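Here the complex is missing a single protein chain, while all its other protein chains stay put.
Then we have subunit A:
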Amino acid sequence: MREPRIRPDPAFALLELYERALPEVYGYLLSRCGNRTLAEELTSETFLGAVGACRKQGTPPVSVGWLIGIARHKLADHWRRQAREDRGLRLVHHGEPETVDPWEGRLDALRARQVLARLGPAHRAALTLRYVDGLGVPEVAGHLGRTVHATEALIVRARAAFRREYEGEEGGRDRAE
């Protein structure tokens, strides 16, 4: 017999998954944005946005990984909004390098987080997605709504800004080895 295709409402799966997924999504967002109020806002946006998203045709099954993907988009959107607002306030140009300086060694995790938090939203978004989340450049470009080429250039500038901040901060005492 031929069977009608069954497509149960996947939003129920979302409700089912909520208790388990909430700390994962919130943990992801809080560790990236470092601000409880913002993490809560973005967590809400993630779950409520997922209701509509999971009902679209061709959406993968609801899972923690899928929700983290939505959370990442919400976070990237937040930084993009912030970057747009900042652009309106000031024009910053440092004459930044266009090539990557090799920088070897290991960064202190706590200080690296503090440095990331002090960077502008565009730099912070680029480095978080590229290095903290470990995405490839094309994926980062997708999240930031830029071309791959522009994203590569942004990452180079973000790296330089990060390194300046990291090394300058304590007179180079804790410079990466």
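As a working rule, a contact is a pair of C-beta atoms (placed from the backbone, for glycine too) under 8 Å apart; a residue touches a chain by one contact, two chains touch by 3 or more; residues count from 1.
As a convention for this text, contacts and distances are computed from a predicted model.
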From "Putative glyoxalase superfamily protein PhnB", "MMPL family transporter", "Na(+)/H(+) antiporter subunit C" or "Alpha-D-ribose 1-methylphosphonate 5-phosphate C-P lyase", the hidden chain's UniProt protein name: "Putative glyoxalase superfamily protein PhnB"
Touching the absent chain when the full complex is considered, from A:31, A:59 or A:147: A:31
Residue of A:112, A:137 or A:153 in touch with the missing chain, whole complex considered: A:112
Touching residues on subunit A - with respect to the absent chain: 1-9, 11-18, 20, 22-24, 26-28, 30-32, 36, 39-40, 43-44, 47-48, 51-52, 55, 68, 102-107, 109, 112, 116, 127, 130-132, 134, 159, 162, 176-177
